[in-house]
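Accompanying notes for the structure given below.
Missing here: one protein chain of the complex. Every other protein chain is in place.
So, chain A:
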Amino acid sequence: MAPPASFLWARRIFLALLTVFVLLPVFVMVTSSLKPLEDVTGKFRWIPSGLTIRPYIDIWDTVPLADYFVNSLIVAGAATVCSVVIAVFAAYAVSRYSFRGKRVFTVTVLSTQMFPGILFLLPLFLIYVNIGNATGIALFGSRGGLILTYLTFSLPFSIWMLIGYFDSVPRDLDEAAEVDGCGPLGALFRVIVPAAVPGIVAVAVYAFMTAWGEVLFASVMTNDATRTLAVGLQGYSTQNDVYWNQIMAASLVVSVPVVAGFLLLQRYLVTGLTAGAVK
């Protein structure tokens, strides 16, 4: 049965307005990144006085953007890999075994989701500074400290989602694998992990985006050498000028890898959420 006209019109209008709302910043970001400086410091212009790719060349010199990029890649990449591996093991234990403290574990992990970042920013700052003073291991200001911090941010959600996902893999499969002589690790890597690939990809995407977009800890816990994009982008404002065209160009450049990756993998995210988190 075809939907009535009222539904079709409501849908058209709603989706059109939403599209404008969603696209407006993207439009501004793209067009402004191609404008000369006068066009972004003066009144906003729909039609630029001239198009230029100058901002895309200058962004690399105004601030050491390439260094920030590398820092962000290392930090987000390492945090993602560690977080996914750790979450797979933890979720496997919760999904397939019964043991004392299981409930305490799941509830604790879930409740760390509700901690305001600000609550452990101060103590973590103190811990890292004190560890540095006592042992000489530089956690504060280092990439390692940031990786350690970030990988725990995505961990609770990842574990939670993978538990749901692993639960949806029939137990007969890993029982059969164990009967065939696989140990628990064999069953995990030969049966459960391959069957849960969409969930694992979804979790990895989530972890990477969390780390790539984090601002608070990055702004407190990095120094000149380890600064990530989240902090580095603020460098385009000087005392006298704000290079809005360069900021927009740099924003676009740092967004393209994550947005492209995300859009390529988004169908995994939807299937992953369907099976894992939404049950």
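Here is the rule we use: contacts are C-beta pairs under 8 Å (C-beta built on N, C-alpha and C of every residue); 3 or more make two chains touch, one makes a residue touch a chain; residues count from 1.
By our rule, contacts and distances are computed from a predicted model.
This complex has a chain not shown, and the name its UniProt record holds, of "Fe(3+)-binding periplasmic protein", "Cytochrome d ubiquinol oxidase subunit II", "Sugar ABC transporter permease" or "Alkylation response protein AidB-like acyl-CoA dehydrogenase", is "Sugar ABC transporter permease". Which of A:Leu73, A:Cys182, A:Val201 or A:Val258 touches the hidden chain is settled by the complete complex: it is A:Val258. Residue A:Leu24 is the one among A:Leu24, A:Ala66 or A:Ala225 that touches the chain not shown.
Within the set A:Ala93, A:Ala177 or A:Ile192, the residue that contacts the chain not displayed is A:Ala93.
Chain A residues in contact with the hidden partner, per the touch definition given at the top, are 1, 3-4, 6-7, 10-11, 14-15, 18-19, 21-26, 28-29, 32, 40-44, 86-87, 89-90, 92-99, 102-103, 105-124, 126-127, 129-130, 133, 148-149, 151-152, 155-156, 159, 163, 167, 171, 175, 178, 184, 209, 212-216, 219-220, 229-230, 233, 244, 247-248, 251-252, 254-255, 258-259, 262-263, 266, 269-270, 273-274, 277-279.
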